[in-house]
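Take a look at the structure set out below.
In this view, the complex is presented without one of its protein chains, the others remaining in place.
By written order: A, B and C. Residues from 1 in each chain.
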Amino acid sequence: MAGSVWGTLLTMTTWGESHGKGLGVVVDGCPAGLPLCEADIQKYLQRRKPGQSRFTTKRQEEDAVEILSGVFEGRTTGTPISLMVRNTDQRSHDYDAIKDLYRPGHADYTFDKKYGFRDYRGGGRSSGRETIGRVAAGAIGAKLLESLGVYVAAYTRSVGEVEIDDARFDLEERMNNGLCMPDAQAALRAQEYLESLMERGDSAGGVAECMIWGLPAGVGEPVFEKLDARLAHAAMSIGAVKGVEIGSGFRASRMVGSENNDPFIRGADGAVTKASNHAGGILGGISDGSPVVMRVSFKPTPSVSLTQKTVNCCGEEVETVVKGRHDPIVVPRAVVVLEAMAAFTAADLLLVSMTSRIDRIQDFFAG
Amino acid sequence: MAGSVWGTLLTMTTWGESHGKGLGVVVDGCPAGLPLCEADIQKYLQRRKPGQSRFTTKRQEEDAVEILSGVFEGRTTGTPISLMVRNTDQRSHDYDAIKDLYRPGHADYTFDKKYGFRDYRGGGRSSGRETIGRVAAGAIGAKLLESLGVYVAAYTRSVGEVEIDDARFDLEERMNNGLCMPDAQAALRAQEYLESLMERGDSAGGVAECMIWGLPAGVGEPVFEKLDARLAHAAMSIGAVKGVEIGSGFRASRMVGSENNDPFIRGADGAVTKASNHAGGILGGISDGSPVVMRVSFKPTPSVSLTQKTVNCCGEEVETVVKGRHDPIVVPRAVVVLEAMAAFTAADLLLVSMTSRIDRIQDFFAG
Amino acid sequence: MAGSVWGTLLTMTTWGESHGKGLGVVVDGCPAGLPLCEADIQKYLQRRKPGQSRFTTKRQEEDAVEILSGVFEGRTTGTPISLMVRNTDQRSHDYDAIKDLYRPGHADYTFDKKYGFRDYRGGGRSSGRETIGRVAAGAIGAKLLESLGVYVAAYTRSVGEVEIDDARFDLEERMNNGLCMPDAQAALRAQEYLESLMERGDSAGGVAECMIWGLPAGVGEPVFEKLDARLAHAAMSIGAVKGVEIGSGFRASRMVGSENNDPFIRGADGAVTKASNHAGGILGGISDGSPVVMRVSFKPTPSVSLTQKTVNCCGEEVETVVKGRHDPIVVPRAVVVLEAMAAFTAADLLLVSMTSRIDRIQDFFAG
Partner (left out) sequence: MAGSVWGTLLTMTTWGESHGKGLGVVVDGCPAGLPLCEADIQKYLQRRKPGQSRFTTKRQEEDAVEILSGVFEGRTTGTPISLMVRNTDQRSHDYDAIKDLYRPGHADYTFDKKYGFRDYRGGGRSSGRETIGRVAAGAIGAKLLESLGVYVAAYTRSVGEVEIDDARFDLEERMNNGLCMPDAQAALRAQEYLESLMERGDSAGGVAECMIWGLPAGVGEPVFEKLDARLAHAAMSIGAVKGVEIGSGFRASRMVGSENNDPFIRGADGAVTKASNHAGGILGGISDGSPVVMRVSFKPTPSVSLTQKTVNCCGEEVETVVKGRHDPIVVPRAVVVLEAMAAFTAADLLLVSMTSRIDRIQDFFAG
């Protein structure tokens, strides 16, 4: 099934595996006339590139993107934009030892059951490198949103038990520490925690948070294509994600209605706004004009250097120590993947929302 | 946009609003030959019907379903199954007072912004009655799964801070208390909590949990149509849902890898299984043969009897007290909605999974 | 599979069979604010109703449509519009004689092979009554187009060898004769031809033509969602259709380039137009502002009163005479089905075309 296609009017079709010739994405449905160059995309890919801090895999990849189609004289033409990144540092031999067994927490077993065999090199299509296509496409989604005054940013909210303090929140700071945390103090503590884990060969989980500012009210389609439902789908489709929240999220289940409801008020400019944002910017699945807030839980990297029990392809119980180059935590590099998926999804639904009212459609075609 | 269609091979298209003539759903793509009668569907609708305990709205509706097409001589024909429930107890006049203002926590404001106006009677399409179509379709999904040995059940895991104790877990018990909790003691405490809230005109949130047993390994499509991503989409599309978790969920973000990884083992029957199930039955977005476990956070019912601040259609700040018939908590009636959505989604992806291997396809057409 | 859903942003989901409880359609994605009442839809259904001339089946059906949802205070709300027609004159007993054999030219055999059994009453889902949902949905598509200055009309171009003469073309005339021909003289000759066929128990085929006026240039999406490709799909999905042409169609295969090319010229108003329209209003799959022209070939009604050879469910060769109430030609009643499908499809792609240029999108959201 076409599980590699995402979106309604604006779609991405990703392809590629960890140790194949390369990875890429075809973005279809991008409106014509948007300025776009490789640097626009490369800056997003840099943020997910390995080897940027001691908390990320040492695999060396340039991850240089090439625009193969859909851009002419610096602008999108409205036709499919094909983007490709060649793999260069593949080291397939690292993986021969594990080709016949099922690593705990990985998709080896389920791929074998589903497809009868698998590309065992570096996780194949279930590798974290699969996200290159998402990030490249998301860069286009973000560019499209920016041209309409909408901005998306994601960052690490917590690493294990270490959470950022909202009082110290500084979005710029996320670019200064290797953990993508918008709080320098929390980042320091998180680093200490990660180093202690790395010493004993273990790994950590964490939470990423994503914000969308400037999204106009009216985006999201009842009943099944609600903005929050689509964002949850987009986020949960990222490897290692085990939970998604919008606004007050799981905390809402323990609140009472009078506390969780956000009062509508008349804003300084006379426009309707809300006194609080427990809703996370979405009511009835439709954006309400407040910032959209999403939080996503990532499980600890399944590749740990400790000895683990497992089973091999013959059904025999064996022990394994996962080798290869792995991040002790996926969140810092996954943050840009979440941002990319959120941007792309919001851009798609923003386009879709243009057709909700006949009077505005009449104006469009009259004008 | 066609936001009211859900699924790939097995689809549901729902329609209807709180105070219109009725509500319904068209289920398309159901395989031919499945025994189906109205009672199969009615028993699911009974579980979401209002008026079943003092914790649900007093609106009186028969919610009697009619099968309009797609069934011949007691079996599905492979053609669309159209199901309808007529509205009978509508009391539109209850809602006249609120037609010009935006109830906090409701979709009044966002519908107005999106569509220019709205059917203000009882929330229109954003009403909880919208779920009738989902539940009716889900009953068919569940019937289809059962014919293949797959079973789905959802229940209330917590009401506010009151959570079930897994040591006392008794699935049958969920049918005995008005709160759909599989733990009689927890249900008692939850009832006390709800009664104290109702006295002061407030409402509660809670968490529902859904299990799928017997789903074979191999269901779910990388990259964007992963089983967990689709389930998250399905769950988040239900009104009042603010969070979704699979397996260890948000807890996974605070665990270490060696703890969260589930060791593969050789089961009693020689088949591969897992020693634990932090993954919630899904690895790499594909079912692994263990039970699928999903938890969903519901916000407190936004309709509270307390005076709330809000804004009217003219942008003037006003106060409002929501009248009408409302549940002090949505979870007990939403449980069957979650079960329905999970069953339908799993059934769809189960059908899709039939085409993953050429050898099995060759056998199918040779046989 | 969900074969009963049509469209991208504007979708219809049809349901129902010849001798079930009724037939209907759910139209999703219709913009809010469009005036709509049952009479708007009924007038289209009247045109496909049986019993209107001696060339149509004598089955008596009111085919009265009911709007079940999606319209509030006379305007569409943006939510799904559910439409239903109850079957009243079913006479199932007429069909018992044929339930065990495969009528030539009908779908009895293929339904049995696909589904294992079938609803044999009146063709079930493969009956011409299946088109009720299409026509009802098409009425909404046409209403939407009209609000944007776009008009669609279909008519009978030929009955057997009898074709209209373009020099006598009079669109109004199509409503005056039972054959929907816009040429009174041709209609007379066609009637004589049909009467001679009816006398000997045979049936005729014919060609319907559909025009779309006022469609702005720019509608249709390269590569696979071209306007002509979508129209061809829509037309070929109608029962009994065996061919579709756009503009010069099959004649183009025998023309030379200098003859078939339409010169662009400067129109009276200074706008670009074309000196001829062999392209049928579509270049590169995108509307060019000229009228869209489509012709569709219908096979003769397969139900003839002559004795035919066939095979029964046991594989035995038998003879059969088809009884029941059948049209000697399907074209006059199919004309409105074609018109409906063309209108709906054009309306969908017109909405989609709103997102092709970033400058116009910026204006939309700025305005």
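Just so we're on the same page, a residue touches a chain if its C-beta (ideal position, glycine included) is under 8 Å from a C-beta of that chain, and two chains touch if they have at least 3 such contacts.
For clarity, every value in this text was computed on a predicted model and none was experimentally measured.
Student: From the listed residues C:47, C:75 or C:125, report the one that touches the chain absent from this view.
Tutor: Considering all chains, including the one not shown, the answer is C:125.
Student: Identify the residues of chain C touching the omitted chain, counting contacts across the whole complex.
Tutor: So the residues of chain C touching the missing chain come out as 1-6, 8, 14, 102, 104-107, 109-111, 113-116, 125-126, 130, 158, 160-161, 197, 202-207, 217-218, 220-226, 228-237, 239, 241-266, 270-272, 275, 278-280, 283-289, 297-304, 306, 308-311, 315-317, 352-353, 355-357, 359.
Student: Given the full complex, what residues of chain B touch the hidden partner chain?
Tutor: 8-9, 29, 31-34, 76, 78-79, 144, 147-149, 216, 222, 351-352, 354-365, 367
Student: Since one chain isn't shown, list which residues of chain A touch it in the complete complex.
Tutor: Here the touching residues of chain A are 1-5, 7-11, 13-17, 20-24, 26, 28-29, 32-33, 66-70, 72, 75, 77-82, 84, 114-119, 124-125.
What we mean here is this: only the chains that are shown with their structure count from here on.
Student: Let me have the rounded angstrom distance from the C-alpha centre of chain B over to the C-alpha centre of chain C, please.
Tutor: Going by mean C-alpha positions, chain B sits 38 Å from chain C.
Student: Just the number, please: Cα centre separation of chain A and chain B in whole Å.
Tutor: 26
Student: If you average the Cα atoms of chain A and of chain C to get two centres, how far apart are those centres in Å?
Tutor: 44
Student: Using the touch rule from the top of the page, what residues of chain A touch 2 or more other chains?
Tutor: In chain A, the residues touching two or more other chains are 8, 222, 352, 355-357, 359.
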